[in-house]
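Data first, discussion second: the structure below is written as structure tokens.
So, subunit A:
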Amino acid sequence: MTEFEPKIIAFVCNWCTYAGADLTGTSRIKYAQNVKIIRFPCTGRIDFMLLLKSFGEGADGIIVSGCHPNDCHYTSGNFHARRRWIMFRGLLDMLGIDVRRIQYSWVSAAEGSKWADIVNSTVNTIRELGPYTEYEKVAGYLEKEANQ
Partner candidate 1 sequence: MSELVKKAAALLESKLVQVVIGYGKGTGNRTRAIFATQVAECENLIFDSRCVQNLAVYLTKLEIKKLGKPAIVAPVPVLRSILQLAVENQIAESDLVILGITPESELIDFESFASIETFLSTHKIEIEEKYTKTIDAIKAMPVAERFAYWVKELEPCFKCYACRGACPLCYCTRCTVDDNQPQWISVASHPLGNLEWHIMRAMHLAGRCTDCEACYNACPMGIPIHLLTKSMLQDVADNFGSYGPSLDKQNTLSSFKPDDKESFIR
Partner candidate 2 sequence: MSNQNIYIPYLMRIEKITLEAPGVKTFRLKFENEEDAETFSFKAGQFGEYSIMGVGESTFCIASSPTRKGYIECTFRQAGKVTSALALAEEGDVVGFRGPYGNTFPLDEWKGKSLLFIAGGIALPPMRCVIWNALDTRENFKDITIVYGAKSVDDLVYKDELAEWRSRPDVKLVTTVDPGGETPDWKGEIGFVPMVLEKTAPSSENTIAIVCGPPIMIKFTFPVLEKLGFTEENIYTTLENRMKCGFGKCGRCNVGEVYVCKDGPVFSYEQLKLLPAEY
């Protein structure tokens, strides 16, 4: 059996983390290749439903990353996002959706090595947690059950 390779979706801000991830590459820092990056104009623009949709479509883990506090290109998008994450995280925790599978981080355009670090550690965490079968079971309900 081949080793489990986590599928991870990263929702990142265009102004910081996206550039930071670019820097990771141009600096030739090696890091795990499990992440698919989706670029957003701001973390404030990342709808919580997108995170759920990722799990629904088979993601094992999620990274959400944006500008450090006070560095938002739009002044306060990341502050609003942070409040939303706090509430969303609490709700997910209550519902038993494993919050360890979602890593939030602040990565600036200059932090290429931090991005590599975030990705590597998230991949390790998810590797330990294993594939997200509980959610997959719920999401794949229609395909499994011939007809309920």
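The criterion applied here is as follows: a contact is a pair of C-beta atoms (placed from the backbone, for glycine too) under 8 Å apart; a residue touches a chain by one contact, two chains touch by 3 or more; residues count from 1.
With respect to how the candidates were assembled, all candidates are chains of the complex that A comes from, given by their letters.
These numbers come from a predicted model, not from an experiment.
Q: Given the complex, what touches subunit A, 1 or 2?
A: 1
Q: Contact residues on subunit A for candidate 1 in the complex?
A: Those in contact with candidate 1 are residues 47-49, 52-53, 56, 69-70, 76, 79-80, 82-99, 103-106, 118, 134-135, 138-139, 141-142, 148.
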